[in-house]
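Yeah, one chain of the complex is gone here, protein chain that is, but the others are all in their spots.
Order of writing sets the labels: A, B and C. Residues in every chain begin at 1.
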Amino acid sequence: MIIIMSPNATKTQVEDVEKKLVGLGFQTHPIFGEIKTVIGAIGDKRLLNTHDISFMPGVENIVPIMKPYKLAGKELKKDPTIVKVGNVEIGGKEIVIMAGPCAIENEETYIGTAIKVKESGAKILRGGAFKPRTSPYAFQGLEEDGLKIMAKAKEATGLALVTEVVDTRDVDLVATYADIIQIGARNMQNFKLLHEVGLTKKPILLKRGLAATIEEWLMAAEYIMAAGNQNIILCERGIRTYETATRNTIDMGAIPVVKEFSHLPIIVDPSHATGSWKYVNALSKGAIATGADGLIIEVHSDPNNALCDGPQSLKPSKFDQLVSELKPVAQSVGRTL
Amino acid sequence: MIIIMSPNATKTQVEDVEKKLVGLGFQTHPIFGEIKTVIGAIGDKRLLNTHDISFMPGVENIVPIMKPYKLAGKELKKDPTIVKVGNVEIGGKEIVIMAGPCAIENEETYIGTAIKVKESGAKILRGGAFKPRTSPYAFQGLEEDGLKIMAKAKEATGLALVTEVVDTRDVDLVATYADIIQIGARNMQNFKLLHEVGLTKKPILLKRGLAATIEEWLMAAEYIMAAGNQNIILCERGIRTYETATRNTIDMGAIPVVKEFSHLPIIVDPSHATGSWKYVNALSKGAIATGADGLIIEVHSDPNNALCDGPQSLKPSKFDQLVSELKPVAQSVGRTL
Amino acid sequence: MIIIMSPNATKTQVEDVEKKLVGLGFQTHPIFGEIKTVIGAIGDKRLLNTHDISFMPGVENIVPIMKPYKLAGKELKKDPTIVKVGNVEIGGKEIVIMAGPCAIENEETYIGTAIKVKESGAKILRGGAFKPRTSPYAFQGLEEDGLKIMAKAKEATGLALVTEVVDTRDVDLVATYADIIQIGARNMQNFKLLHEVGLTKKPILLKRGLAATIEEWLMAAEYIMAAGNQNIILCERGIRTYETATRNTIDMGAIPVVKEFSHLPIIVDPSHATGSWKYVNALSKGAIATGADGLIIEVHSDPNNALCDGPQSLKPSKFDQLVSELKPVAQSVGRTL
Partner (left out) sequence: MIIIMSPNATKTQVEDVEKKLVGLGFQTHPIFGEIKTVIGAIGDKRLLNTHDISFMPGVENIVPIMKPYKLAGKELKKDPTIVKVGNVEIGGKEIVIMAGPCAIENEETYIGTAIKVKESGAKILRGGAFKPRTSPYAFQGLEEDGLKIMAKAKEATGLALVTEVVDTRDVDLVATYADIIQIGARNMQNFKLLHEVGLTKKPILLKRGLAATIEEWLMAAEYIMAAGNQNIILCERGIRTYETATRNTIDMGAIPVVKEFSHLPIIVDPSHATGSWKYVNALSKGAIATGADGLIIEVHSDPNNALCDGPQSLKPSKFDQLVSELKPVAQSVGRTL
């Protein structure tokens, strides 16, 4: 950690900061420039949570040197994490496709879609039983009834299930049905919920927050990991920017950045990232070529009548075509599908 | 609602959309331009949650005409809402100042600060017992012990209490102690939590999400109101932008926009908006002059040793000076303080 | 165009707006809802530049139906534009790679780099003679001397040249040397410069502005086209967002969006988009798989001593490896390289 003193900091102020740091167990290394003094401090920054020095007189700024995450970073674990869900491996050589409708609406449609996405090559079945909706008047999901339908679809297809939890009180219930528990974008900093799913040991699909930095995202992973659960799959789903041509702006650069700083696998959700099925094909290919470990794609057998997010859902036939077009792309970057 | 058809939509596609809309209870008014057809649809857009037409062949875009919020908007209630907390009125002629430390750390410091902010003119005492922190290793608050300290401070000063709840499971507990329940920025779209506090009837301080639009913010208020609680105070606390000179970018324009579209009172949190005590004085004045109904300001008797957000906290003496400087500003725009 | 009247607009106000529109040559189609009236107006929106109606009493909002660009859009020209530079075609089946250093520093280094990028497969040589730099104290380019060195490199390699112009007074000079004239991100809305390069008939590489919407970008193309020059290559180079892990956020979604609304070719600049050579490989592959028509990549034989943007430049050996890795990616999406 580097403490930058302001140009008019007094000698006493510099000494006071040093004393404080030494008292906290840091070694200090002041460097006196012509205009400003900076103090290098060696030690565990986490101690600083209880004794902030940035308010001390004469302090202009503090520059952290170490990343704030430990478990999610590469410091303690250098090799890539492979999350196992049954016999599916996420983060290995194979690209894993998760697919299904946004919300579970009824048994027939859901199982029908499930069978089709499996035939096309999906390995994980998605579906929402608890839906976080912007409007209180919008369809909020079938809740436990939805989970039961998911269970039947699993029985029918053998596909593992990924579904979202939005309330700490529902974590145990969702964990009973889900093979992967999803934390949605709006809950990425719902720290109590992160802690609670961290206690389950189930694989967690952690979506990036609407306007979260990559560092905050990895800190959200850290919450889950600090609670004891290391099985995390990150999911880039677009960030909020000024551009309105797409619903969100897909941050493809997050893929190599995450690969550089973390050992966790990362997949991409092109459906939510763009908000339009028309762009899903192009961006799915782009995500795989950029280095994503998988995709999660909305597929609905009748998007026209979907209760949620119809405009961004692919019809099963378009999804089937997409998967076949993705295969050569995966191969071109040394992956399988 | 206006449906814009794409330039190459066929006549049949236009008719199909009309039929669908009529089936949903809408009246349709197609307008045939040279290149594009648009369809005006009159009726209750809320029905559309279950039957989205935006995916239908030939549809390019849908433009809503009505705001998606009802209870939070001015349609059903034109006069400003005044939220009463004991004998304090928020949204009336008087500017209300809420103040106190970010987190409750210990009884002595907290009550000391409480007494001082009351002397300076604060009407509501803030304090965090449950703290949402970016890092799992940071101080997370004293939880119920913190609430108990708040109760003692209330006893000592007579100030009403505002404190945050972050978990649906703690709503009842927090409601027992708090006079105003705060929903923090990170939970603005934690819809289950919104619903739960909506059941309490306690006044709610609803902070704007880190990157929430004003419309999403009012929709979050709508969740609380739809659950039966009309006592909402909106709180602008800065939004996320590319600018890094301040922690967030205070959106002062949100004040007149909220006043135009909603009857709810709005206050400003200059401490979180800027992240630096140095800018709190200037922006507090600016917020009042722009039309805010109040302020919530972090004050700590020893920011140097604060367990949380020290850099943005004012010392009691600076806070005292601020309040005295705010009085003429309030008067200059026809308010009292 | 749709005019949305406010809920409390009077009948007379609605009639006044209609009269005004009719006077401007529009046909009007009012639709009376329960709460709001909307007026559909058919006619040429461009007339409205001189007579804005959005200020009229009772008008709440105006929703354009047609895109504001004509020449850059697909209305008048449906087939993709292929820009020819010598025997290189941009926008055809072949992926075109442009490469070279950020700035031209001296003849030896520049020609050395030029020879290497040609050997690796680049078809266009980039280089900056006029550099827009954030600091007035930074190296501003060799100006005409730089252009002369570029001419020698062209002689030595046969590669066509792309270089930036930043001042209307230099357009003729740059046009003498350049095969493609670049408009940089900071000048995307320097409308006089757009007009001036529009008069040259040279192919134009139009970079997206730092925080430009796709619509504004296509309007910038419209400026050039309205001046008579139809040879435009769009270049996505990252947009400004709150994320700081990369220098800019590459907007990969812009590729399919541009392909949907415009006939112009689009290439990607992964070097400026990320600001780090480490991410160039991954995002180059991603861009091609997403559907870009080419790439422009910074290559420097000694990035360590580059006068400009060293950190984002690839060494020639890394560039050579990149091009060989890009070939199968191009093939996997039906393109050649």
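Going forward, a contact is a pair of C-beta atoms (placed from the backbone, for glycine too) under 8 Å apart; a residue touches a chain by one contact, two chains touch by 3 or more.
It should be emphasised that the depicted structure is a prediction, and the values quoted were computed from it without experimental measurement.
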Which of C:P68, C:G92, C:G112 or C:P328 touches the missing chain? It is C:P68
Among listed residues B:I115, B:A151, B:A227 or B:V329, the absent chain is touched only by B:V329
Those residues of chain A that touch the unshown chain are 2, 4, 7, 29, 31-36, 38, 40, 42, 63, 65-66, 75, 211, 240-242, 244
Against the hidden chain, chain B presents residues 211, 213-215, 238-239, 241-246, 249-257, 259-260, 273-274, 278-279, 282-283, 285-291, 325, 328-329, 331-333
For chain C, residues touching the missing partner are 46, 49-56, 68, 132-140, 166-169, 186-187, 189-192, 195, 209-211, 216, 219, 222-223, 226-227, 240, 277, 303-307, 310-311, 313
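Operating definition for what follows: only the chains that are shown with their structure count from here on.
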Greatest Cα-centre separation from chain C belongs to chain B
Note: chain C sits from chain B at a C-alpha centroid distance in Å of 39
Multi-chain contacts in chain C, i.e. residues touching at least two other chains, fall at 211, 241-242, 244
